[in-house]
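One structure is given below, encoded as structure tokens.
Here the complex is missing one protein chain, while the rest keep their positions.
By letter and in written order, the chains are A and B; residue numbering begins at 1 in each of them.
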Amino acid sequence: MTELLQQLINGLALGAIYALIALGYTMVYGVLRFINFAHSDIFMVGAFAGYYLSRVAPQASVTAGVFVLLGSMAICALLGVIIEKLAYRPLRGRSTLTALITAIGVSLLLQNLGQRVFGANPKSFPVLFPQHYFQFDSGLVIASTQILVFVVTIVLLFSLRHIVLKTRIGTAMRALSFNPTAASLVGVNNDRVISFTFALGSALAAAGGILYASNYPSIDPLMGTLPGLKAFVAAVLGGIGNIAGAAVGGLVLGLVETTVVALGGSTYRDAVAFAVLILILLLRPNGLLGKRQAEKV
Amino acid sequence: MVAAAAQGRLMGALLELSDCTLRFGGLTAVGNLSASVGERSLMALIGPNGAGKTSVFNLITGVYRPTAGEIRFCGQSLVGLKPFQITKLGIARTFQNIRLFPSLSVFDNVRVAFHLHLKHHSVSSLTRLPSFHAEEREIANRTTELLEIFDLARVRDEPAKSLPYGNQRRLEIVRALATQPKLLLLDEPAAGMNPTEKIELTRLIRAVQERFAISILLVEHDMQVVMNICERIVVIDHGVKIAEGTPAEVRANPQVIEAYLGEEVPAAAVTG
Partner (left out) sequence: MLPRSQLALLGALAGIAVVSFFSGSYDPYFLDVAVSCGINITLAVSLNLINGYTGQFSLGHAGFMGVGAYVAAMLTTAASATLLPLLGGQHWLLFAVALLAGGLGAALAGLIVGVPSLRLKGDYLAIVTLGFGEIIRVVLQNIDAVGGPRGLIGIPAYANLFWAFGLAAVAVYVVWTMVNSTYGRGFIAVADDEIAAEAMGINTTRYKITAFLVGAFFAGLAGGVYAHFKQYIAPQGFGFDRSIEIVVMVILGGMGNTTGVIAAAILLTVLGEWLRQFGDFRMILYSLLIIVLMILRPQGLFTWSLPQRKAG
């Protein structure tokens, strides 16, 4: 029983991080019908931003932690906006393959610049928030970093929900995702909304990066690939373009992955995501919460 | 005209829809539709916007599978067959929003539609035996022939997308004819055409039907075009058949007039 609970907590903590990253993929896909391959590398930049910012902040306090988190989110939000403006905006309206390849190019650029600037060797991520391990008599252990993940994720998810449902720009985002032409006809500034979407998604990825690095404290310029891919699978699992779906997908994937490892298949933990992806695309390509999109003949 | 239609009926239906229903979740796009198209006949399927006309085409050509009912072509059931298999049986179509192959030239757009009747396939393209070349030549000749009939031979090497709209529609018809169908489905062939082009199209459709001895089923909004060429008309509204008969019969049908009220009333209906 304890074992089950432990795995549940581990799985949810991992899944929450996937969810945060997945939200970025899904929101951008929602407004642009485009898979931002470089998103995983923004996650990486977030972790590194946290690393460098922490040098400025005093060690391990709540204020330091919040400062680093928000700072990193801001930096990545800006990065996301810049990338969109320089690399993706010129391609609006062109074929999806063109955009996909460009995104791959941006991803490679970020990775290689990262290796150049940060150095290819892994760095040790500092402790940002006061660390503590909560041990229960049953043997259950919960790390404060895991609690951090839950708290931050919940706060961010509710904030996102508020933005998307209750603010003007959130409504504009939803309008854009339904019908870009109609949206611009009713006065939505598509460019601005898209920039905002990228900023939002990138900020969430940064948060994901910080949380991930807090739980797995070794960071390197290529760290984004695997979590990014898994988060993408989570987004597809939940129904790409669907925000609630990204959250659900993330949690489900986290749980599935943890279960597989617990059952002894740790060498194949990464393959789990691929397997899920292929299964989902073959059986239910619109994901758990997505709707069927039929082509008009 | 009536006698010819009656004769078409007597020869046995080419295409027969029996109680065809198509449902998407809660929406019934086509409801219990029964109709038949005879051999060598010119028929039209008309109805107000959103009546389900293109859905009927999609049912016949296998893009959609009927939720209930039967569709038979030359006695054979089409339900469950894939579109290319249905084309193989002898039904070809054009599309409401033109679907030419933009990367291919005018010539190749038609040539590729001869694919069905090719004796040679992948390996033969590699070995390039004399019989391969002979067949390629034959197909090239027949393609050129078809293009010449429709006065498109001069632009044969142009990319299909560079043709003016009216020519693109004609090209789509030519391409469909290359599959050597017994039944040709035309989805709003007159859409977007000016009056001169429409007269030309009317002439063309009649000529095609005669020359190739096929049946043509037309979905069309333009009543002049419909009344001028078709022997029989089926009218549907909200997926259900509301009338069937000769142009004269349909014109006078009160239900048809009512269905079109609020829309462009068929000019011919006013004069009776």
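The rule we apply is simple: a contact is a pair of C-beta atoms (placed from the backbone, for glycine too) under 8 Å apart; a residue touches a chain by one contact, two chains touch by 3 or more.
Small disclaimer: the values here were computed from a predicted structure and weren't measured.
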item: Of A:102, A:177, A:202 or A:258, the residue in touch with the unshown chain; value: A:102
item: Identified contact with the non-displayed chain, of B:22, B:37, B:78 or B:113; value: B:113
item: Among B:87, B:215 or B:253, the residue in touch with the chain that has been omitted; value: B:87
item: Contact partner of the left-out chain, one of B:53, B:175, B:198 or B:251; value: B:175
item: Residues belonging to subunit B that touch the chain removed from view; value: 61, 63, 82-84, 87-88, 92-93, 95, 99-104, 108, 111-116, 118, 120-122, 124-126, 128, 132-133, 135-136, 139, 159, 161, 175-176, 178-179
item: Touching residues on subunit A - with respect to the absent chain; value: 33-35, 87, 90-91, 94-102, 104-109, 111-113, 115-116, 232, 236, 267, 270-271, 274, 277-278, 281-282, 285, 295, 297
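Following the convention adopted for this analysis, only the chains that are shown with their structure count from here on.
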item: Averaged-CA centre spacing for the pair subunit B and subunit A, given as whole angstrom; value: 49
